[in-house]
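The complex appears here minus one protein chain, its other protein chains still in place.
Moving on, here comes chain A:
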């Protein structure tokens, strides 16, 4: 079975570092290193962590119609995305459900750079080809490029040793950078809530870059286990868990990601799949919504747990949950009926037949520390 799993360009390095490997989205990936999930998590928040996220899909769109074409698939302003900037987006379907979430960067010269989820990348590529394949060139970089994330307060100090220019970048900026002689794309962004960078690097140069970064005293390798607890504390959605084709951006509490210009009263209103549904929901509200939930006990409340109100009536379900090492307490996200979404509402999760008290809480659970200049 393991023979059928894909390997990232850093696979041998993970094994050498003593990682525990697990199948994830068709790849054999490190879930943790000998340091362990808890310490890896804390190290990332205190120093810097290096993540291999090469399983994610990198796709280039090229052509003078590319931005306009991509806007037909996402509720986000791509046309006016400045060169050297990146933006969060999602592909919607005709019902307004979310097919995947992604990052879109403007490289200039009519070129867009996309990063999509590993489990969705083939389907995203097919989606792009089907709908906008005639309007721009679509080039998947699945085999050609690796993706590393360097996250944490020391990330900038570390990366500027290799390329001083990165220190001037601010959150969501994106630019070509030479690292150890390799043509990389660097964005100041990530999935941990910390300052940091994501680095797209040619596959054959990835291991040398990873080794160089790991040689810096501030840097530890970090696995998917801590990646999940870090993003959960930061209140960030995981596709397939916190949103999917049955949830719209409004239900997923992602209205902020729908650009003003693409909203019902915007200059380029709609024009993305499911716009009518999304706008109707924005207007008249939704039956259920994603909220943050803080368990009031030490018991972690995990995905799939039912959420009930004080009378025992089922009012929702947990979509992500676990232990937040920085918070030192469990953290949870769930979909709950609209009348229970007010901050501080008392709810309960059913865990092994017992009620665990929870409180509707604002997200992020741990303050984001992006560098905005």
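Just so it is clear, a contact is a pair of C-beta atoms (placed from the backbone, for glycine too) under 8 Å apart; a residue touches a chain by one contact, two chains touch by 3 or more; residues count from 1.
Everything that follows uses one rule, which is that contacts and distances are computed from a predicted model.
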Name under which UniProt lists the unshown chain, selected from "BMP family ABC transporter substrate-binding protein", "Glycine cleavage system H protein", "Heme exporter protein C" or "RNA polymerase sigma-70 factor, ECF subfamily": "Glycine cleavage system H protein"
Residue, one of A:38, A:172, A:208 or A:308, that touches the chain absent here: A:38
Among A:174, A:239, A:272 or A:323, residue touching the chain not depicted: A:323
Chain not shown: contacting residue from A:225, A:249, A:316 or A:334: A:225
Candidates A:57, A:152, A:249 or A:300 - the one touching the absent chain: A:300
Interface with the unshown chain - residue positions in chain A: 31-32, 36-39, 41, 225-226, 228-229, 298-300, 302, 322-323, 325, 330, 352
